[in-house]
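Take a look at the following structure, please.
As you look at this complex, bear in mind that one protein chain is not there, while each of the others sits in place.
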Amino acid sequence: MSSVTVDHIPPHAGHDEHAHHVPRGWRRWVFATNHKDIGTMYLIFSFCMLMEGGTLALLLRTELFEPGIQFFQPELFNQFTTMHGLIMIFGAIMPAFVGFANWMIPLQIGASDMAFARMNNFSFWLLPVGAILLTASFFVPGGANASGWTMYAPLSLQMGPGMDFAIFAVHILGASSIMGAINIIVTILNMRAPGMTLMKMPLFCWSWLVTAYLLLAVMPVLAAAVTMLLTDRHFGTHFFNAAGGGDPVLYQHVFWFFGHPEVYIMILPAFGMVSQIVPTFARKRLFGYASMVYAICAIAILSFLVWAHHMFTTGMPVTAQLFFMYGTMLISIPTGVKVFNWTATMWRGSMTFETPMLFAIGFIFVFTIGGFTGLVLAVAPIDIQVQDTYYVVAHFHYVLVAGSLFALFGATYYWLPKWCGHMYDERLGKWHFWMTMISFNITFFPMHFLGLAGMPRRYADYAAQFTDFHQIATIGAFWFGLSQLLFAYIVIKAFRGHGAPAPANPWEGAEGLEWTVPSPAPYHTFVTPPQYEASH
Amino acid sequence: MRDMTPEQRRRNRRLGWILALCAFAILVWTFVRANLYGVGS
Partner (left out) sequence: MKMVRGTLGMIALSWMTVAQARVQDMPGGPGVNQLNLHTGVTPIARDIYSLHWMMLIICTLIFIGVFGVMLYSIVRHRKDRGYKAAKFEEHLGLELTWTVIPFLIIIGMAIPATRTVVAMKDTTSADLTIKATGYQWKWGYEYLDGPATGVHFLSNLATPQDQIDGKAPVSNTYLMEVDQPMVVPVNQKVRVVLTAADVIHAWMVPELGVKQDAIPGFLRDTWFRADKPGTYRGQCAELCGKNHAYMPIVVEVKSQEDYAKWAADQKAAMLAATEDPNKTWSKDELLAKGRQVFATNCVACHQANGQGIPGTFPALNGDTKFVLAPMQGQIETVLNGHPGTAMAAFRDQLSDTQIASVITYTRNAWDNVGKGPDPVVQPSDVKALR
């Protein structure tokens, strides 16, 4: 459909011209500066964290199978819920998206690598350090942080040394994110191939450009918030202690000023991925490219103005309640536009439903449900009833799991042939999709009912009337967790070469520079920038 | 990276430092706002 002319692709993978070889052994990985290698490491790391965070979830869901305390005392249970959140957000979802950014952005814009290749290495290697700190915190006296991933003061001031481990981990992971964000912005702004204007850039790159600005803006705020926790805990400050002239609610303002943009950081790249996948399998260009760009920007800007919708029960003045309610409701408009545009892309396309498309459509379907419950939560009076209940837990798992995680799965299947040169097993991929989709809904849909009925979150034990829905959720959770082992098998199987060799472009409707290089992508690509002339 | 001209590198570094400065400014701003809001020490 498009005509992308590329000036010059070297016939070999770029080995000839320089006395330069692909590094071998452990040095290749420890000293990696290649965006593909670093991307691969991010993705493997994030999958390991997904398993660790998932195990924590299964542990707590096991305790929640019946009322009463059977396996884990409440203080340990609170550690599981807290660390499940921290590990999934900072260890699994965010690094996974950065892994995709590393792999795909240079390929999509025709750059040879990221702008700061060595800083890229440092950004990655900080992650295992942070992960070790988080994991180790379980084994210090008092155990891991048990104050929720949100770490509200003053509760977090009561925690033992595990809290300090978590604070340092957040510092380290945050530094990694900030450096990654700088790298991505500079790469996208400065290193696009000649002829690729911003408004011709693949939407995945747009989504990451905006996400990177969000990261840059709010990770420092989180760093400040947890530093203030640290100094309140150990250095005699009272930012959050009323007796010293401080205010616990100050922590919430600072935290959520980070926290709300953070959730958009975790979804915008997913929007970008879906916007690549749907046009490919509909064999039709993305509907309303410009609107999609504006919608991403609108969502990002609005995300700074709504943080206190997490604080409707703290006792804000009426005008503040209204302001944040209206702002939050407004975000649904650009988000809705995106859903409509994806639907319009599918409309009168010529669709096939390989695994990436299944996940993309699944994403739209289930993310929209999550979006609707978000709109319900935005209505402050309703929020008063369901804040801090399972209704909120249902909402954010719908947008983060059925949202972000589904997009990550879909994008993995989509770009896997490019990474490893082989097609994945399509039949198994479909199994993975359907098992994931069905078990996800079994796990999280009943939580809406639990929340409306008043079941609070972060509870190790509950009234007997809630039992049936909890049991359904636990069974669904185990099925969901086991299904992800199938995903690992599929990926490993493809990487070991058990699948049809993939051509440069295995997907009939796919457009973009990444599909002009061989599969697997050579170690060095676009050593000389291509001349980009898409017929747009 | 062999394939980036020195000019390209300079431009990248300049933008990189500007962005890093922004991040640092936001960090400082957060502490200042917290101090004005509540007692720091």
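Which chain is which? They are A and B, in the order written, and residues in each are numbered from 1.
Everything that follows uses one rule, which is that a contact is a pair of C-beta atoms (placed from the backbone, for glycine too) under 8 Å apart; a residue touches a chain by one contact, two chains touch by 3 or more.
The shown structure was predicted, so the numbers you read here are calculated from the model rather than taken from an experiment.
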item: Touching partners, among the displayed chains, of the absent chain; value: A
item: Identified contact with the non-displayed chain, of A:179, A:286, A:423 or A:502; value: A:286
item: Listed residues A:33, A:190, A:368 or A:441, member touching the removed chain; value: A:368
item: Residue in contact with the excluded chain [from A:58, A:297, A:428 or A:504]; value: A:58
item: Positions on chain A where the hidden chain makes contact; value: 55, 58-59, 61-62, 65-71, 73-75, 78, 141-143, 146-148, 152, 154-155, 157-158, 160, 233, 241-243, 247-249, 282-291, 313-315, 317-318, 321-322, 325-326, 329-330, 332-333, 336-337, 339-341, 343-344, 346-353, 361, 364-365, 368-369, 372, 375-376, 379-382, 384-385, 387-389, 449, 452-469, 471, 474-475, 478, 481-482, 509
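The definition used in the following text is that only the chains that are shown with their structure count from here on.
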item: Chain A partner contacts - residues on chain B that touch it in the complex; value: 1-4, 8, 11-12, 15-16, 19-20, 22-24, 26-27, 30-31, 34, 37-41
item: Chain A residues touching chain B - in the complex, by the definition given at the top; value: 18, 20, 112-113, 115-117, 178, 181-183, 185-186, 189-191, 216-221, 223-225, 227-228, 231, 235-240, 244-247, 250, 254, 527-528
